[in-house]
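Okay, here's the structure, questions in a sec.
Of the protein chains in this complex, all but one are displayed in their positions.
Read from first to last, the chains carry the letters A, B and C; within each, the first residue is number 1.
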Amino acid sequence: MAAESDAFVVEGTFALPYNYFAGRVGSTWLVALRDEQKIYGVRHPQTGKVFVPPRQVDEKDFTDLTGDWVEVGPEGRVTGFTVIRYREPYQPLPVPFGLALIQLDGADTSIVHVVRGEDLGQLSVGRRVRAVFARERKATILDIAHFAPV
Amino acid sequence: MPPKPLSEELIHREHMARFPQRWSTGPVMGKFLKALRDEKRIMANVCPRCGRSQVPPREVCAVCRVAATQFEEVGPAGTLRNFDVVYYASPDPVTGQSREVPYATAYVELDGAKGGATFWHELHETDMTKLRRGLRVRAVFEEDGKRTGAITDIKYFEIIEGEA
Amino acid sequence: MQGMCWEVVQHVVRATGVDLAGEDVGAVVSNSDDFFDCRTISDSAITDVVGAHFKCEEKVAQDGAQAVYYGYANVASGSSDVVLVAGHSKESQVGDRNLITHAAFDPFYTRPVGLDYLAAAALQADAFLRRFGITDADLARLVCQQRAKAARNPLANERTPLSPADVAASPMLADPLREAYVYPPSDGAVAMILASEDRARHLTDKPVWITGLGSSIDSFFLGDRDLSESASLRQAAGRAYRMANIGQPRTAFDVCELSDPYAHQLPLWAWQLGLTEDPRQWLSGDLARFNPSGGSLAGTPQVVSGLARTAEAVLQLRNEAGERQIPGAKRALAHGTTGPAGQQHCVVVLET
Partner (left out) sequence: MPRKTRPVAIVGVGQTRHSSHREDVNQPELIHEAVRRAIDDAGVSLDDIDAVVTGNMEMFEGTHQPDMWQVLGNGAWGKPCLRVSTGGTTGATVFGAADNLVASGLHDVVLAIGFEKQQEGHTTGGITAMADPLWARHLQTGALTGMAALEVIDEFGHERARRAAMRYRVIMDQHAAKNPNAHRRFNLSFDMIDDLMQKSPPLVGELRLIHMCSQSDGAGAMIFASAERAAAINRRPPVWVQDHVTVHREETLSLSGVPTYDAHGKLETTTQRRAAEILFARNGIARPSEEIDVFEMYDPSAWWGLSWIRDFLLLEGDEHLQMVERGDIAIEGRFPINPSGGVTATNPIGATALLRPLEAALQIRGDAGAHQVPRTVRKALASGFGGTLWTVLMLLSKEKPDA
């Protein structure tokens, strides 16, 4: 008969390699960040709604959205935010940092990105912010290094 | 404005997912691993209803659906019932690193195990052509002081020369 | 992990007299998550302990209320008279739960900015609290109240009473969420027997009936949603209430067990479930019938949360909830949620 005291904990790791593909739609957006330092949205041909991040179809009606790319931003307004104070290895900035929902000018949806450059206590809804592009760009969303108050 | 053409360049991103783990052995597996570490003994547990052995031990007998509570020592020698010779190098999810090939794994019916229960482990043999079912093999333990309470406290199984 | 599952399976077997070894159980609906288990095919680890060796076992890899949903379908389809629903999760196995939920975000738009379910919940809390002017002090009061309920629940993970001073000292993780507003990492397993009407009457003299089920999923990108509310919860509730013929949800339930891994979600869900018209006012009302168990906030693993809430509702309707019993409970609502900031919801209506 095994007893509770027979149990112990083994420390270990779980690790596997991955290679993710952005697809043609995603690549179009990421390459534009890298090469043009421009942020695009995709416009719904019927409703005119502009979505960022881009996506191939409108999930609600399956309308193809890849035919009409419109430039949005680089400025926008904060529509919601938090200040991240716990630390994780995958975070893009040292804590504390602002993580905000930002509705770029010309877009109807918000993206989530990091905000820096001011006292985090001043972060507020409605605050105007502007994309600051990274000097070295690699076709990732972090080619926008962060958003800064205007 | 002319429509923006979709990118010909296709972006990808490589990523190594890595999660620290704290595996709880539970009492049943804990007892098995501690016996390897402290006593160099292989402990099976036995179904109180049908009497079949399980190595490593499980909480229950899956066939009878009752808790398997009694433990019995089996091995360390046994009979090779099945084996694989692996030529394909694949990543070990415990480390993320690729394994060295070729290597052999074996299903060993340990002496004393009942109901045909076999135990899966590595088989150490450089000459893969020697391997056949029915060979007698034995567990080789890690030396004293180096055993950690892991399945690898048995380093591998080896062929017992001269025994049919 | 196997031991944990075996314990709860044994419990329902003893309580119902179902013969696990025989042909009684037509199918097992398991409920677990490969990522939390850090194991491909997490259900293969528990096939034996749930009694599914040489039997039908199907894993629902979402919140446990979805497993109840599917278990119901399995019985109602005619394919099984008796279904064992069994869920497990060990959040202690991966030291840091955020590593797991971070991986739920897509690799290109939302992962690189550092999102995980905690950050998503914080963005949701920000939107919801701001919309209704709910304060940190309001949430602190709620959490102390709920912890006092958990103290009466021997099954709760975190039962230590909390004072407003404790909450005030609790570190802010992601504004406005303090550590005390976030469920503690939890291990747990839940088992439940679902049966057709005929079989149910043989198995127990206190059957609890599932009379309503509803589920829905919202948009993935947080910026596509209005985080101060939840369209998918309204849809899920609407479906469950239609099925159960409930016209006035506000007064329909004696007990409501909601999955509230983050404190602000209890008033948010209550509002979107139509249990109150004003979540701010609701906070200062009588909350006795809402999560008498202490809720998910007292520590239910995320994956089995909706299953645990359903089980709590069943205990209440069977008048077996001990010190946390709501006297005379006849109809209950149980709820589960999956995904970042409550992307998906499942609502279960239960009646005696």
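Operating definition for what follows: a residue touches a chain if its C-beta (ideal position, glycine included) is under 8 Å from a C-beta of that chain, and two chains touch if they have at least 3 such contacts.
Keep in mind that this is a model prediction, so the values were computed, not measured.
Student: Of the chains that are displayed, which are in contact with the missing one across the whole complex?
Tutor: A, B, C
Student: Sort through B:Lys4, B:Arg81 or B:Arg136 and give me the one touching the missing partner chain.
Tutor: B:Arg81
Student: Of the residues listed, C:Ser219, C:Asn319 or C:Thr352, which one is in contact with the missing chain?
Tutor: Counting the whole complex, the residue in contact with the absent chain is C:Ser219.
Student: List the chain A residues touching the unshown chain?
Tutor: 10, 12, 14, 16-26, 55-57, 59-62
Student: In terms of residues, what is the contact footprint of the unshown chain on chain B?
Tutor: Per the touch rule, chain B residues meeting the hidden chain are 10, 12, 15, 17, 21, 23, 25, 29, 33, 47, 49-50, 52, 54, 56, 58, 61-64, 81-88, 90-94, 99, 105, 107, 114-118, 120-122, 133, 150-152.
Student: Provide the residue numbers of chain C that touch the chain removed from this figure.
Tutor: Per the touch rule, chain C residues meeting the hidden chain are 27, 33-35, 38-41, 43-45, 47-48, 52-62, 66, 69-70, 72-79, 100-108, 213-221, 231-232, 235-236, 239, 338-340, 343-344, 346.
In the analysis below, only the chains that are shown with their structure count from here on.
Student: Measure off the straight-line distance from the CA centroid of chain A to the CA centroid of chain C, and report it in whole Å.
Tutor: Roughly 29 Å, centre to centre.
Student: How big is the gap, in whole Å, between where the Cα atoms of chain B centre and where those of chain C centre?
Tutor: 36
Student: Going by the touch rule set out above, which residues of chain A reach two or more other chains?
Tutor: 14, 18, 20, 22, 26, 30, 140
Student: By residue number and range, which residues of chain C touch two or more other chains?
Tutor: As it turns out, chain C has residues touching two or more other chains at 38, 94, 96, 99, 107-108.
Student: Tell me, which parts of chain B touch chain A in their complex?
Tutor: 3-4, 6-7, 9-28, 30-31, 33-34, 45, 57, 69-71, 91, 93-96, 149-150
Student: Spell out the residues on chain A that touch chain C in their complex, using ranges where they run on.
Tutor: 14, 18, 20, 22, 26, 30, 51-53, 59, 79-86, 88-93, 99, 101-103, 109-114, 125, 140-142
Student: Which positions of chain C touch chain A when the two form their complex?
Tutor: Checking each residue of chain C against chain A gives 38, 94, 96, 98-99, 102, 107-116, 118-119, 122-123, 125-127, 130, 171-177, 219, 221-224, 227.
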